[in-house]
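Here the complex is missing one protein chain, while the rest keep their positions.
Letters A, B, C and D name the chains as they come in the text, with residue numbers starting at 1 for each one.
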Amino acid sequence: MVGRSLRQIVWARLRRDKLAMFCLVVLVIYYMIGIFGPVIGPSLGLDPYAFDRAAISDRGGGPIGDFGGISAKHPLGVEWGTGRDILSQLLWGLRISLVVATSATLLTVTVGVIVGIIAGYARGWADMVIGRIMDLVLAFPFLLIILALSNVMTDRITDLGVPPGNPSRIAYLIIVISSFGWPYLARIVRGQVISLREREFVAAAIAMGSSRRRILFTEILPNLWAPLLVYTTLLLPAYVGTEAALSFLGVGVIPPDTTFGAMLANSVSYFRVVPTYLFIPGTILAILVVSFNLLGDALRDALDPRATH
Amino acid sequence: MAGYVVRRVLGMVLLLFLLTLTVFFLFNMMPADPARLTCGKACSPAVIEANRHHLELDIPPIEQYQRFVSGIFFGRTFSKDTPRPIECEAPCLGYSFLRNTEVLTLIARAAPVTFWLAIGGFLTWMVVGLTLGIVSALKRGRWIDRTIMGIALIGYSLPSFFIGLVLIFFVILDWNLLPFPQWTTPDKDLGRFVQTMLLPWITIATLYAAFYMRLTRNQVLEIFGEDYIRTARAKGLPERIVVVKHALRAGLTPIVTAAGLDLAGLLGGAIITENIFSLPGLGSLAIGSVLASDLPLITGITLLTAALIIFANLIVDLLYAVIDPRVRVG
Amino acid sequence: MSTSNGQILDVTDLRTYFPIKSRGLIPRTIGQVKAVDGIDLTLAPAETLGLVGESGSGKTTAARSILRLVQPTSGRIELDGQDITHLSSGAMVKVRRKAQMIFQDPYNALNPRHTVGGIISAPFKVQKVVPPGGVRAAVMELMERVGLNPEHYNRYPNEFSGGQRQRIGIARAIALRPKLIVCDEPVSALDVSIQAQILNLLKDLQREFGIAYLFVAHDLAVVRQVSHRVAVMYLGHIVETASQETIYSAPLHPYTHSLLSAIPIPDPAQQKKRNRILLQGDLPSPINPPSGCVFRPRCFQAQEKCAAEVPPLIEVEPGHKVACHFPIAKPPESVVVSMAEEEAEVVAGARDAGVVDSGVMPH
Amino acid sequence: MLRSDAWLRRALAIGVTFGLIVAASGGGTPTQSPTGGASVPPGESAQPTEESKKGGTIYILTQAEEWDDIDPQRAYTGEDLAFFGGTIMRALTAYTYSEEAVTANTLTPDLATDTGTANATADEWSFTLRDGVTWEDGSDLVCEDVKYGVSRTFANDVITNGPTYAVQYLDIPSNPVTEGDDAVFLSAYYGPYNGTGQDLFDQAVVCDGNTITFHLNQPVADFNYTVTLGFSPVPDPTIHPDLPDAVDQYTLRPWSNGPYKIEEYTQGNGGHFLLTRNENWNAESDPIRPAYPDRWEVLFGIDPKVMDQRLMASQGEDAYAVMYGNVQPENLATVFVDPETPTPDFADRAVSDYDPYSRYYWIDTNKVSNVKHRQAMAAALDRDAIRANSGGDFAGALGDGVIKPNIGQDYAETGMWTGLLGQAIPDNGDPDYARQLIEESGEPMPALTWDYPQTPTRDQEAAIVVDSLGKAGIQVTANPIPPGQYYGIVFNDDQAHEFGWAGWGPDWPNASTVIAPLFTDKGGWNISRVHDQDFVDAVQDAIATLDRAEQAKKWQDLNKLAMERVYVIPTTFGLSQVLAGTKVKPIYQWAPWGSWPYAVMYVTP
Partner (left out) sequence: MINVEEVEGRAQHSPERPFLSVENLAVQFKTEDGIVQAVDGVSFTLERGKTLAIVGESGSGKSVTAQAIMGLVKGMGGIVSGEIWLDGQELNRLSPSEVQALRGDEMAMIFQDPMSSLHPFYRIGDQIVEAIVAHRKVGRGAARREALEMLKHVGIPAAERRIDAYPHQLSGGMRQRVMIAMALINSPQLLIADEPTTALDVTVQAQILELIRRLQGEFGTTVIIITHDLGVVADVADDVAVMYAARIVEMAPTSEIYNKAEMPYTLGLLASIPRRDRGQQERLDPIPGNPPSPIHLPPGCVFQPRCKYWEQVPESQGDPRTVRPELVETSPRHYVRCLLPQDVRRRISHEVLQSLRGSAE
């Protein structure tokens, strides 16, 4: 057989998948904008916090002009009631949306992997206790709990030294999203570890006198990256959507900051009068989520072991 | 098999116990003071204190919890030492002092709405999801597969509240195809019931069907690689039987798992959908209870929802045994 | 050669039982799989002992127990003069230098995420041994020795064919110059043309480094090819052990006769001439082994005594031990043993009881 | 949609559970003396005959999921009081039905034959009941029923949330007990369920045949206005054994003495409340309720956006519907030309008028104890942006105090923005002057947190607060609170922050129902935690002032003083917009509660 490492095979397969590459490029652009947009933005005259009283009408606070007040000054229009620039909000909002989704994903994956590995490798009581905890967490109506605990937990986070207001609220979002997300991942990892630990290379490692730590982290962990990568890619868009749903229900960042979810949630009020409020962030969000999902699918195909061997 | 069921049920009881404990103490952290909430404009610390006593909030949490649990089995009496004690018969999930109603009564009132919503949505998405998933798997790589999967991807990617709102705005407001949703039971006014539930069903089905299409497709394709499918074909079975009887049945386990849990989750209230369509179900009740900091009600609904999911887990596990004879061994 | 009797390995009355746990909230032990039920083995330096048996006979568990990959239930394992039966896992680390293992599935036994170099150098790193000239040079030398191209140092296992992968596994096993290598079905997953290459390699290495092999296999022909002595296992017991020549030319146990007769011979003429002893059914359950002689239900020699008494392993001539009440030198021309019907569902039962998880059954 | 104004609506609805925004008078007429004004005939320009107005159903769309309270002693929300008062709950006196605010704010007799008779010192008031008033089971409504209803107010352990003027004004000593369970009761009389101090109550409220007399502990010149709040009759169980008084009963289905009775009540999103005709209501006994429609149906849990769309479209049943809430900001420009004029499409069914409420930001004077700091906050705030965000011209005028002009003589300009704080402050704030004030304070400005009940509009308002105060170097963090928990939290000393959003309306046209509850501990709405003894003394003095004009002057001064000390920062004097279906008449805002004129509404074919 022509020899290539799995990494090379996966990369080669992805390279050939034009749609996946396109999505990858799109995502890179999104992240670049998320990282650099708020840095470069001000020099382009963008400021999401600046009110433009002149852009909104005295009659109801709506934007003056068509399509949500699209003008040279505000290429995507202005916010109802305040006249803040939509384009700027999108740039800054993207950053928070990505920070929330990415951090929550990383946290979920970290916790899920650690717990999953422990449960999978430990067997016996530890496995059982972790299993029951996972069952318990999975049984909770998480939307309800997130809503109910939003304030008290945000306060607790503030007490821990996180700046009050949006930093604490973002931290709450990240923590709360991940704390209901990890069991799914932990289950997957546990299953993988259980099957991996029976593989003979683990026995071989024991036979040569490897420590438990070496077995867990050098032998088993590298074998998890494929499922983890796929799961992560699919988790990210799910979390972008979760953030939007939570914003819709009123848990999330508050002005002056915004996120895609918050913008969408607010836009619904004005949808009939100013459709662009819905469609502009909606389209941008949809492209982000669809790109993630398509890339995740492509990765899954590329990493499919049955196709590899 | 019987032993298996008994063990699973015992496991469920333990889990439920842990659940009541967690829920109870989780919500003890809530900032809103229920005693303050019951106190009107002319409120003095003494009144708050007294109400706290009547609400039994002045006893240690452990004892509150004991009373709560014993209320579930034996019933309990609130405001015992007032002229107007409130009898709450077993199973007593608590009493909403904000709504002056037993939590169980409130839940029982909301439950039928959610039941119909969930069942209708469930059937719709299962039928659509499984059918299209199979079609997609059979036509793998062709345009019809791409189209179905494309639709699934979009349905999967849209924020959940978005679909319902767009449906309301177009179907009801713009095109006037349906009247405004107004909940009624099917026995009272079947036409109105269907008109009201149609869009909620579609909304829920759109969200879930996408997932089930993908799941079904993946399962069927995966099972197609199994040796026994080759055997079935080697026997000369018609493709239809190979797909439905051999492939789908074998791939049913994760679908049943997901369906059981999703249905249970929905039966506990579809918070967003119910709110969008003004359906007086458990989801709306839940949101209302959270906004009003109605602790007994939040606790009751959380417990009920979680118990449903735990119960669904049990049912799903038992269903495995029906589907897969290998599981039946004790 | 530090043992009094000069053996590199001395195993006495080794038993490995796996508990069968009930599933559910609080798992209880509801039975035991007696995978290895009291076996004795010795192995001299540079000697190969073949351990043969059908799947489920306990040979793999025995092999793994000896290396403490599975914790034996009782018995004593002496490796190079040191009792390792109850050594802590920390203390085992040093011992493991002396004893290595080669596995059946050359793909499964190599971590797909590690390079060949990484795999073969792992023993050095784990044991903190720095060979003269450095690890990398030592690894390349090893690769060369087992017939791999050292330039492939940075390749991954999936880039190699089955035979080459088994060579990687062998290189890893000999890296620390162990005195004993336990080979668990090292060639059964390989194509015929490759099998011979690997068997030759193992022999060469033994000659070169004086390694003792415990060679576990189900294929009597393969075992014969490499072994000095052979032990036949059945349902956790050793039923016959002797020198290679004796086992193949003058076996005494009915089971050994049956096994030998079942081996196909790639020669139609020979094939037609051979004895045919057709055992019916499969191995009984190791959870509920038959009373008395475990082979009794499938034995053409079985008599009442066999059900009542466990036959001891008796030395019938020097180096030839057999556990049978009615050993037989020349079996009948053709026998078909019919079998009680309960025996048919057996392996399945053990499998379903969750024993597979504990690694008793090869999968 | 759920979040936007559903939550605002919830905020108001649940806020009122604590008596947040309690309705009051409109117009500018001083209603000093109790006069028995005749009822103004409803629908002055009505062409339809009395007979043709009869029949049909009027639908009420509301975002609320249930009534806050329908117990006669608990109901305390303006719109609810108007609706119940017009349909099922009669009181001794009522306000007049009229489009004219001045007329509407005058009293008219309801259960009583006139609007009450006071003695010379105004500390003894008598009302005589009409003949022929009945409960829904047909039994007569007697004097004891009124007395029993009033007595329930004293049962603080059972009857919570309602107005407590009976406790405040009736001549019964306060409860001396300060510890233990008994401390719950505000008065030495513990209410009818407990019975302690019953003799005290029987001395204070006396039934003599059809005449009920209230003995007060102080002169109350407008006590006949007070009896519109919490003095409604409840069947005395000793006289009406068939109409038991159970708490559960009264929270869900009080007995009616009006032209309708409760047929069905299901709470929650999608729930409804149905009134049908009370066959035992005697039209002769009721001069002010023509009771045109056959049924009233309240639909709960309607999304405000959807509500707007339904009423704008006015299709089917929605043609007979009115909104219980406000037109959403995004639709204002469609429905109205300007804050006075509906657009032609909505000419006969949209109303824009001042509601009874003042909106303001409370400041915890303990936490921000330096008055210069509070002044700096007021100076920095961009009130213009806040108003624009709330709807601009449709949100109402910028406020200059807590007393709203439509209360009448108690209002006078405070000059808060024209020099009271040292210099004139523009509508969009003066950050420089704010910095100067901070400098003058001699103390560093503390970091602040702004509490508010969360709605999208107020989320944006938070942004304005944070931004405009930030320009003056005041660091503010916004703290959204679920509307249902808002007042519970801001009244809790441990959880409230430095300042926050609030709104208040007077209970009747006297600033005593504004200044006292807001800035003293009397009345329980002192979120600013004002404990300035000079101010408390001045309030006591004003209440005790019998001369209404003199009293008005004192309220004006106190309003000004409160603004100078910046106990609160006033934002807007609220204006609200409502919409009805095409077939509901008459269309106007009834001034007393800022509501629809429920009692006189009818449907056109």
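We adopt the following convention: contacts are C-beta pairs under 8 Å (C-beta built on N, C-alpha and C of every residue); 3 or more make two chains touch, one makes a residue touch a chain.
Computed from a prediction, not measured in an experiment: that's the story for all the values here.
Considering the full assembly, C:Leu199 is the residue among C:Val129, C:Leu199, C:Ala250 or C:Ile328 that touches the omitted chain.
The chain not shown here is touched by just one of C:Thr12, C:Ser161 or C:Asn288, and that residue is C:Ser161.
In the complete complex, the hidden chain is touched by one of C:Ile30, C:Val130, C:Ile265 or C:Ala307, namely C:Ile265. Seen across the whole complex, the unshown chain contacts chain C at 54-55, 161, 163-164, 191-197, 199-200, 203, 218-222, 224-225, 244-245, 248, 258-272, 276, 278-282, 339, 341, 344-348, 351-352. Touch with the hidden chain on the side of chain B covers residues 226-228, 230-239, 241, 246, 249-250, 323-326.
In the analysis below, only the chains that are shown with their structure count from here on.
With every chain reduced to the mean of its CA atoms, the largest distance from chain D is reached by C. Taking A-D and B-D together, the pair of chains sharing more C-beta contacts is B-D.
For the pair chain C and chain D, the distance between C-alpha centroids works out to 89 Å. The centroid of the Cα atoms in chain B and the matching centroid in chain D are 39 Å apart. Touching two or more other chains at once are residues 14, 31, 161, 165, 173, 272, 287, 290 of chain B.
Within chain C, contacts with two or more other chains are made by no residue at all.
Chain A meets chain C in the complex at residues 1-6, 128, 194, 198-201, 203-211, 214, 219, 222-223, 225, 308-309. Listed in rising order, the residues of chain B touching chain D in the complex are 31-33, 36-44, 46-47, 49-51, 53-54, 81-84, 86, 99-101, 106, 109-110, 113, 161, 165, 168, 173, 176, 179-183, 272, 274-276, 278-281, 284-285, 287-288, 290-294.
Listed in rising order, the residues of chain B touching chain A in the complex are 14-15, 18-19, 22, 26-27, 29-31, 153-154, 156-162, 165, 169, 173, 225, 261, 265, 268-269, 271-272, 286-287, 290, 298, 301-302, 305-307, 309-310, 313.
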